[in-house]
Structure formats: structure tokens, C-alpha cells
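All protein chains but one are shown in place.
Letters A and B mark the chains in the order given here, with residues in each chain numbered from 1 onward.
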Amino acid sequence: MIVAKPKPFRKIKQFTDPYQNILVVGCNTCVAVCLTGGEKEAEQLAAKIRLHRRREGLGGTVDTVTVLRQCEHEYIEEIKDEVEGRDLILSTACSIGPQALAERYQDVRVVPGMNTKMLGMVKEHHTWSEYCVACGDCVLHKTGGLCPIARCAKELLNGPCGGSQGGRCEISPEVECIWQSIHDRLKRLGMENDLKKILGPRNWSWSKHGGPRTFHKEGFKP
Amino acid sequence: MIIAIGQMSDLSFVDDGGPRLDERGLLVFDADRQATTSPDVFASGEVVTGPGAAVNAIASGKRAAVAIARYLGVAAAELPDPDPIGELPKRLREGYVKPAPRRRMPARDSKERIEDFQEVELGFAEVDARCEASRCLLCGSGARYSQLKCVSCLTCVRVCPYGAPWADKDGLGGIDPAACQACGICYTQCPAKAIDLEVRSEEQVLAEIEEKLAGGGELEIGCWYPQSRVAPDAAAVLLPCTARVSVLMLLRALEAGAEKVYVAVCSDDDDGHFKHGHRQTQAAVAEARAALEDIEMDPDAIELVVVGEKKCLQGKGAPEK
Partner (left out) sequence: MKSGSTLEKVLVAGNFAVTAELGPPKGADAQVIIDKARILSGHVDAVNITDNQTAIARMSSMAAAKLVIEQGMEPIMQMTCRDRNRLAMQADILGAAALGVKNLLCLTGDHQSFGNHPKSKGVYDLDSVTLVRMVKDMRDVPAFQCGEEITVAPELFIGAAANPYADPFPFRAIRLAKKVEAGIDFVQTQIVYNTEKFAEFMAQCRELGITERCHILAGVAPLKSAGMAKYMKNRVAGMDVPDAVVKRMEDATDAAEEGIDICVEIIEQVRAVEGVSGVHIMAVEWEEAVPEITARAGLKPGSASL
């Protein structure tokens, strides 16, 4: 799931202060699940902006609407009446949302309410960890099912590096050393020999480094 | 309000030509058709059954309504067949729900009362009456869940202290009404507004907040259990548990003109009627205060106030015999 975190409010007010007719658009998929940009959070943010504007004497209108997924044409089409007449859209979706809205509503300024953080997995409720960086060339079959590209600070393919200590990464004791976990798992599965194989160098052209990517479902011509 | 004071039915108005009465003075009655002996007179409740449980009288009234509708030719009139309430989940039977001890009704001394026919029970003092009333389990007043709005995020499943919500591998879920204690934690945390509360819904509470703040002033969003007010001079919106207080509610209260919002909360070491309710309240207030700091408002405009000793739960309010 995409995990996004609200931008600090000092940014939000910078974005919204100059405008008068603002629509906060929530997204009820990934950012709802990660408790940061769904219907409730969008309403909450709108109330916060209204309070701030009243305090600053900025006037204007701040309303909210939430769609199931901002990354779908049909859903963002549905809010055209709400968008009508607005001078600013503030999206609380991942960064796909503001872009989709900007493409659809060409005459309205669109700003992001969130910083899109990662593709993550919930560790415990209210805590998410990065599991994937969408590198385009999955290596999990070689690494015990755990991703060193997303989960090792140095994206090592032949780790763990010399900073691995007690299962923790050198950059922070809060970060798991994924190579320790890969090591332990391959050992448990009787696959220690895989640890001796040299992996890489990687083909980064399949990642974002190869330029923006487009994917077509096999059999369906674009 | 049901007044259950042990009075008897008064059928003196029934004429000789009207429905017949039996030897006990009750209406002669065909239970299948809710019919009396007069074809156009129907009956229900204790005028036909004699004294019984109020809920049975209510059910009987509903059946009579259907019988009347059919008699009047409303073809589709039919009573829904309610699902029988299942057995309480084991975890609930075993200490999940905090027991609230029964108040002892003050009564006259037996030596004194053998002398006369005066009322034996003396009645509760107000606080005890309130404590006794607050033993209500709030069955069916809690979470109302919308599968349509649900984004299957599992938040409710994870945060409910009673294990009432569930979800299957397809993301389909629900909330077991037998397990729900109506604390509201799931409502407050649901990110998609797929959960509301049956009694004191968000809409009702927001409307009440605005109404109470029509002239500005201070507001307490508090606990409706006895002895729980924390700002007695402020206008009050009272909830079964302040775990139901959302950040939105607090911001809306300030938008509605509140000069100050007090939020009642149980202390860390003295949980109230609901498990972990205070943690949720603390989190929501902390988040709302942080929001105020963000907009350079004094965060003390929202203040968390710990509720004092909760005598109701501890049985300390009960009078000695």
C-alpha cells in the first residue's frame, strides 16, 4: 500500500492562504488505510484551515469532498460540480491524486497536502514500514523473500555490511538490518548456499532510473 | 419512558356489547390474530396477558399493529423475524465487561415495618439512582457499520478493546453487536467514516455542540456517567465515553465559537466504564492541541480534565444498610 504523511501545516497555509475558494479532496484508498488522507482526515484538515483563516482574517470558503480513489478518471470526474468555481484544490491523496486532478481540472490550481513516503506494510497499528521501492526487477526469490533494495539503507545485494549489529542497521537502532533477517531466513530454510552467490550488478534501467515507466496489460493494446 | 409501578389495567370502559372479559378481568383474546371477541377490536399487552415483561408487551403491540393492517387490507404487512440474539461471546462473559455493582435499595428496618403496610423501600438518593441507571449495558447503542463506506483498513479490528469488529480475507466485515460496548473508539479512529454510533451519532453530537455554543462560551464534552462532570459551569455535551471525541468535533467546537473546550477523561490508572477509552481521548486531544499549535492558537483552548473518583464503578456510592 502507498503510505503518505500530511505535509506540515506551515506548508499547507503557505499553499492555501492566497486563495479564497478551496476544495480539500480526500482519497478513501491507500491514504485512508494509512490514516492520513481519507474522508475523516480531509474534513479535519478543512476544519483546521477554516479556523486558521478565521484567525488570520482571510475569509473565503473551505469545503471537503472525498472520492474512493483519486487515481481513477471516473471517480475524479464525479466531483466536477464540487470543483466548479474553486480557485484551489488541496489533495490529501498520495502524489498521484494531485496530478490526476491537475490533468482533469486544467484551470484550477492543485496543491499536495501530503508527502508520499513509501510502499509499506503495517508493522503494528499506526506504524508502517517500507517494503518496496518499485524498482521494477524483483529479487525476492534470491533473498529469502525479503527485499534488500527497499529495506537495506545501502540497497546492498551482497550484505550485510560491516555496520550490522544485533539485527539492527548502523543508521539507526530503529531500523532492522534486513540482511540479518535474510541470513537467518535462508539458514532456516536450509538455503545458506544462496548467501555465497554474488548478486548484481543490477539493471537499474527497469527502475525509475530508466525513465518514467508505463505498463500495458498484456493482450490489450493501448 | 416506561412507568412500571405495578398498577393494574382498568377496563371499566368496556361496554356490555364490546369485547368480552374473562374471569380475571382480562380481554378474551385470540393470540394468533391479536383479536378480541369483537371483530374490529384488537388488543395487545397486559390487558390480555396480565402482568409480564414490558418487552413482551411491546412485541405484542407490534403484532397487533400488523393484525390491524391486515384487517384493513394492507397486504404486505408483516413483522420482520428478528435474528435471535446469540450467546454472549466467551471473552465477554469472562470479565471483558467491567462490572458495575448494584446499588442496595435503602429499606425500612424489619422491626419497624411489621407494624404497618407502608412502603418498605425508601427509594434511591439521586446519585445512587443515577449510578443504578448507568449500569445499562448500552446494548445496540454502539457502532453502526457501513460496508459500503468501509475501506477494509482493519483499524476497528485492531483498536476495539472488545474484539467486536471482524474482517475476513476479502475485506468484508462487520461489528458484532453483542460484543460492542458502545465506547466509540472504532468510530473515532475509522478513517473512512464507515462507522457511526447508533445513539449520539456524529451528526447529532455536532449539531448539539453548535446549539450549545450558539452564544459562545465554554463547553464541556464530557462523560455522561454520574459524578463525571469536570467543568460544571460550562455548557455540556455528554457522551457515554469521551473516546468518542474526535479531532473534528473539537475543531468544530472552536469553529462554532467555543472559548474553551474541556474534555473529561478517566485517569491512566482508573479506567472508566470502557477499556482503554482514556487512551483514545488523550490521543484525540493531543492531536487537536497540536493542530491548534500549528495554527498559532493557544492549545489550552482544548483542555483534558481527569474525572475524579468514579464511585459508580467501585460500589463506593452504595449506602450502608
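Assume a residue touches a chain if its C-beta (ideal position, glycine included) is under 8 Å from a C-beta of that chain, and two chains touch if they have at least 3 such contacts.
This structure is a prediction, so every number in the text was calculated from the model and none was measured.
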Displayed chains contacted by the hidden chain, counting the whole assembly: A
Absent-chain contact - pick from A:M121, A:I171 or A:L189: A:I171
Residue ranges of subunit A at the interface with the undisplayed chain: 153-171, 177, 180, 183-184, 195-196, 198, 200-202, 204
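By our rule, only the chains that are shown with their structure count from here on.
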Distance between the centres, which are taken as Cα means, of subunit B and subunit A, whole angstrom: 41
Subunit B-touching residues of subunit A, taken from the complex the two chains share: 8-10, 13, 28-29, 32-33, 35-36, 38-41, 43-44, 47-48, 50-52, 54-55, 125
Residue numbers on subunit B that touch subunit A, as the complex places them: 149, 151-155, 158-159, 189-193, 246-248, 251-252, 254-255, 291-292, 294-297
